[in-house]
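Note that one protein chain is taken out, while the other chains of the complex remain in position.
Chain nomenclature is as follows: A and B, assigned in order of appearance, with residue numbering initiated at 1 for each chain independently.
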Amino acid sequence: MFVTFLTDFGLQDDFVGVCHGVIKRIAPEAEIVDITHGIAPQAVLQGALALANTLPYMPDGVHLAVVDPGVGGNRRAIALRSGSGRHFVGPDNGLLIPAAERMGGIAAVHELTNPAYMLEPVSRTFHARDVFAPAAAHIASGVRLGEFGPPVDPELLVRIDLGEPDLGTARIRATVIAVDRFGNVQLNLTRAHLEQIGIEPGIKVELELGFDRYYAVAARTFADARKGEIVLYEDSYRNVSVAINGGNAAQMFVVKPGREVRIRIAG
Amino acid sequence: MFVTFLTDFGLQDDFVGVCHGVIKRIAPEAEIVDITHGIAPQAVLQGALALANTLPYMPDGVHLAVVDPGVGGNRRAIALRSGSGRHFVGPDNGLLIPAAERMGGIAAVHELTNPAYMLEPVSRTFHARDVFAPAAAHIASGVRLGEFGPPVDPELLVRIDLGEPDLGTARIRATVIAVDRFGNVQLNLTRAHLEQIGIEPGIKVELELGFDRYYAVAARTFADARKGEIVLYEDSYRNVSVAINGGNAAQMFVVKPGREVRIRIAG
Partner (left out) sequence: MFVTFLTDFGLQDDFVGVCHGVIKRIAPEAEIVDITHGIAPQAVLQGALALANTLPYMPDGVHLAVVDPGVGGNRRAIALRSGSGRHFVGPDNGLLIPAAERMGGIAAVHELTNPAYMLEPVSRTFHARDVFAPAAAHIASGVRLGEFGPPVDPELLVRIDLGEPDLGTARIRATVIAVDRFGNVQLNLTRAHLEQIGIEPGIKVELELGFDRYYAVAARTFADARKGEIVLYEDSYRNVSVAINGGNAAQMFVVKPGREVRIRIAG
C-alpha cells in the first residue's frame, strides 16, 4: 500500500523524517512517496493545487498532506474517501478538497478524534507526527474510516478560495500561485482564459506587475521563444506560467505567490 | 530491517545518495529512513540531540549517523548496541551517546577496524561512504558487532557537553541549540527549568540576546499568543523554544546555534 506525502515542512529539519518513522512503525509494509515538502510555509492554496495537480501521477493509496497554519487551534483533523476510492488525511482547511474533487468527489469524511489511533500525548504543534501520519498509516494497514471518529457532512468542510482570475474584455487580472526552482511563475490561469481575450501562441502581450510593464510573447513552449524573451505558456500541469527563455522570471519580476499580474494584448 | 540515516550532508550534493547506493548494494532488503540531512555542517551537538529526540519515533533497526568534523584524523569509527537492542553506527565524537542512553544505555561498543567490511581503498574524507554505511548495511544483514573490530570500553567513548543551562534564582542563561525552517529557536531548556524560577504559562518574561531585550510570554502553544507576540513554549520534543506567532523569531533575533539567551520574569 502506498502513502503519498506532501507538506510545507522543508527538508532542513527532521519533521519529514520523523513522520516517515511513525508511518513505518505502524505500517512497516507501507511504501511512502514524497510528492514534495517544499510548499511555501503555511501556503494552503499552493499546497492544495500541488496536491490536485500531482495526484493523477500518483499510485492509488492514502494521500497524506499537511500544510496547517491552524495547528493547535480548533480546526478539525480529517480523513476522507473520494468517489474513486482514494483516501486523504490532513487538516480541515481546504487543503485536500481540490484533489479529492478531481478523484471522484468526496464520498465520506470522518473527523480524527479516536485517541487509539494517535500518538499520546498529542503535542500542540506537531499534529503531522501525532495525529495525521498515524491515521494515514492505520488506513494503509486496513483500519476503516469509521474507526477514527464521527462522520462529518462534506458540506461543512472548510474550502479555500481558489482565486479565480478576473477576466475583462481585453485584460486579465491573474494571481501568482507558485514559483518553481527555475524561476518560472505559475498563474491561476488556463489556456482557455487566455483564449477568451484572444491571446493565442504568437501574440505579443503586455504584463503589468505593480508599476512595471514588460512585453512578453504567448508561446506553446520555451523553445518557441528567443533567448531572453519573456514567454507566457501552458506548463506541464496545464496552468499558464510566465518564464524567461534561459533566465529566471521570478528574480527579474521580484514576484511571490499572491502577487497580482495584469495581462493584455500589446499594441 | 530498517536503517535510519542522519547527517549534516544536506541534499544538494550526492553524498546521501551515494550512501544509499552503498547500503543497497550490500543489503538490498534493507529499508532506509532518512531522519534528516539538514544538521548544520559539523554541528555534532545539534546532531546528537536530533538523533536522541527522533529515535523514539523510528522503527527498530540500525541507526546510522554521521556528523564528523574529525574525518581523516584519528577519531575512532564505532558501532554500538544499546540496552534495548538498537544498533548505532558513526564516529566516536559523542554523536551517538544521547540517543543510545535514551535507548537503554550502551551495552557494547566495537571499533570499526576490519577492512573486510569497508569499501577499499578507504578515502580520507568520506568515511560515511567507505566505513559507516557499509558497517550499517552489514549489521542490517546480520553481521555481529564482534566481527567489525575490537571491543571498546564504553567509559572511554568521547562525550559532548550537552550545554546545561545556568539557573540563577531569577534568571536563566540558556543556549540556542537549533533553528528550524519556521524560524523557531530551540533552547537547551525544558519546562522544568522554567518552572524552577517561576515561569509558567501566562507569565511575561524578558529575553536578552547580546545588547537587545525583548518581552515575551510563556505559553502552552502558539495559539495561546496574539499575532506578532513572542512566545516561550514547550515544543513537540519537550524542549523550550522561542517563536513569534505568525513570524520568524530567528530572523528577528539574528540568532544561530551556540548563541546565549538570558531569560527572566519581566517587571
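The rule is simple: a residue touches a chain if its C-beta (ideal position, glycine included) is under 8 Å from a C-beta of that chain, and two chains touch if they have at least 3 such contacts.
If you're wondering where the values come from, they're calculated on a predicted model, not measured in any experiment.
Between the chain not shown and the residues B:F9, B:Y117 or B:F148, the one that touches is B:F9. Touch with the chain omitted from the figure is made, among A:V33, A:A107 or A:I203, by A:V33.
Within the entire complex, the positions of chain A that touch the omitted partner chain are 2, 4, 6, 11, 31, 33-38, 50, 53-54, 57-59, 180-182, 220-223, 233, 235-236. Contacts to the hidden chain, counted on chain B, fall at residues 9-18, 20-22, 24-25, 28, 41, 70-73, 119, 123-126, 129-130.
One rule holds for everything that comes next: only the chains that are shown with their structure count from here on.
Inter-chain spacing, taken between the CA centroids of chain A and chain B, is 31 Å.
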